[in-house]
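Report on the structure given below.
Excerpt of the complex: some chains, original placement.
Chain nomenclature is as follows: A and B, assigned in order of appearance, with residue numbering initiated at 1 for each chain independently.
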Amino acid sequence: MEPEITDMVLLFQTVIQWIAIILSASTGVYDARKNGMDYFGALVIAVIVAVGGGTIRDLLLDRYPLFWLADPIYLISIFIVGIIGIILIPISRTDLPGDQKHSSGFLQSIVRLIFGTSGTFAFIDSFALGMWAYLGTMYALTSGIPPIIAPIMGVITASFGGVLRDILFAKIPELFKPSQFYAIASFAGATAYVLMSMEGFSSTDGFIVCMIVTVFVRMTSIRYNITSF
Amino acid sequence: MEPEITDMVLLFQTVIQWIAIILSASTGVYDARKNGMDYFGALVIAVIVAVGGGTIRDLLLDRYPLFWLADPIYLISIFIVGIIGIILIPISRTDLPGDQKHSSGFLQSIVRLIFGTSGTFAFIDSFALGMWAYLGTMYALTSGIPPIIAPIMGVITASFGGVLRDILFAKIPELFKPSQFYAIASFAGATAYVLMSMEGFSSTDGFIVCMIVTVFVRMTSIRYNITSF
């Protein structure tokens, strides 16, 4: 059974990773347009939100070549999502600056799913959070980072793309303001992974626990409006 | 004839490169002073505008030692230009904050040439744009970056020094706002270079086409006020 489970986990990881990249790219484009950027700026923000955290991690860990420079599939996907976002957003939102068009009901519902503050988005996004927390922490451990500080690489991977985005918006990063747990959730998941790993559990087991802990902390924080201070 | 042409191209590249560094450093100092920075801040901005894009490129590509740390000629030149700029600017501009002096007619005309919004500046600057687009893309290809995404390194080299500058000014980068084509021009030139390179043309031929495309796109965009949105 073990190989079968591992295969399912790998498939699950791949699905989550791509959903995460698509979500990051599309919310990046949306935020960039809202901040008055042109399509070029929107594409840059899409890339930075999607791969920025992993890039900071790799620069700090000396992991080369960078994953998005070694394989063009990442940037190509982000560009496609970004261009679709650029085309869709102006006709679907009414709170954007500049010229606006009427939105169709169908597009609106898709866009609301992706960009809305609905629980669906937060739930899917929390899976991405756990996924990046796991990947960053695993890379840190395999790079020889002491386990006690390895979760930091998980947190950076999961959430520092948004920090780079906010720097380019010339704003204090949302991640550092009082709010429902985001970085904390990824830290909890990453720490769970390190503990599992030190206890000799497999990477697959560690991944599953990391996901459960991250999603649980994130969603509990949202559900009961528990905030940092 | 070929070696002779190559020699001329090399001389041309060297001339363009140094003009680009001097322009970047002097406009960097000017912008820094306008934003209320002291001479130290102005020199830092001069360095960042001049070598910041190439530094981001080299950090992403793992190209060490960084060109401006391997050979002191870059920083020394930027410092000399920066110090001249710091001395000249207060006596030549009247829109600066702080104490102002009267400007001489001669200095004013030099400064207007360098800092003015005249077509001359834009034309010279577009050569620098093409030059960095070429260099960044060439380094990306020789570093094994997939050709389809190599132009991104050209764009970063050509225009991300200004992004770092605007981050330090705590402003949304000009590069990401609707305006006449700048990053787009370098992207067009870089893409032309990649296509030439894939078709088996020499680096010299690719460089010439990259320059022509970049300068053409940039100047056409300015001439007919074609803007991104």
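We adopt the following convention: contacts are C-beta pairs under 8 Å (C-beta built on N, C-alpha and C of every residue); 3 or more make two chains touch, one makes a residue touch a chain.
Note that this is a predicted model, so its numbers are computed, not measured.
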Per this structure file, total copies of the shared sequence (2 shown): 3
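Definition applied: only the chains that are shown with their structure count from here on.
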Chain centre separation in whole Å, for chain B relative to chain A (CA means): 33
Residue ranges of chain B touching chain A (in the complex, touch as defined): 59-62, 143-146, 148-149, 152, 163, 166-167, 170-173, 175-179, 183-184, 228-229
Touch list for chain A against partner chain B, complex: 32, 35-42, 44-45, 55, 59, 64-66, 69, 71-72, 75-76, 98, 167-170
